[in-house]
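Removed from the display is one protein chain of the complex; every other protein chain stays in position.
So, chain A:
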Amino acid sequence: MAARGARLCSLLLLAALAGLGAEAKNSEDVRCKCICPPYKDHSGHIYNKNVSQKDCDCLHVVEPMPVPGPDVEAYCLRCECKYEERSSVTIKVTIIIYLSILGLLLLYMVYLTLVEPILKRRLLGHSQLIQSDEDIGDQQPFANAHDVLARSRSRANVLNKVEYAQQRWKLQVQEQRKSVFDRHVVLS
């Protein structure tokens, strides 16, 4: 239930990101870019100016005009002006989201590999499920169901639920790792 709520939250966040991209029109984020190639003995130059789309042409953007009056038209004909928009807010938010998720994952990985074994050693016997990690092996299908059923009745509170979910997830990752990395059964 909590996980589904979290999923919905992340969905909304991503939709907000999409909407953000569509709406954010920071005035700094528009420009008219005019590229003018070399002309006679003037070298080529690129001009950027913050103008609206209807003003995006050579005459408004190229300042100061490098060529004298009569040549302006010939010069401007060779220039290419493009109106461009971007959303720096979207970029900033996206990069920050990405880096925070990456950071969280790295922290969790460090926790799982280094911190948790130390904690478990200190609080030995906290959860019986740790022992069942290793020996899934060759058990009878019916007997195993009995075991788990007997064990399941004792679990009630949230902390145990989280613990149980984490144990199950670790088991799955271990199985996946065995298939992919050790036995090379899938995804070789």
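Note that contacts are C-beta pairs under 8 Å (C-beta built on N, C-alpha and C of every residue); 3 or more make two chains touch, one makes a residue touch a chain; residues count from 1.
Rule of thumb we're sticking to: contacts and distances are computed from a predicted model.
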Original post:
Can you tell which of "Transcription factor IIIB 90 kDa subunit", "Histidine-containing phosphotransfer protein", "Dedicator of cytokinesis protein 4-like" or "Chloride channel protein" UniProt lists for the chain that's not drawn?
Top reply: "Chloride channel protein"
Subject >> Residues from chain A at the interface with the omitted partner, ascending >> reply: 1, 3-4, 7, 11, 14-15, 17-19, 21-22, 28, 31, 35-38, 43-48, 77-78, 80, 84-88, 90-92, 94-98, 101-102, 105-106, 109, 112-113, 136-142, 144-145, 148-149, 151-153, 155-156, 161, 164-165, 168-169, 171-173, 175-177, 179-181, 183-188
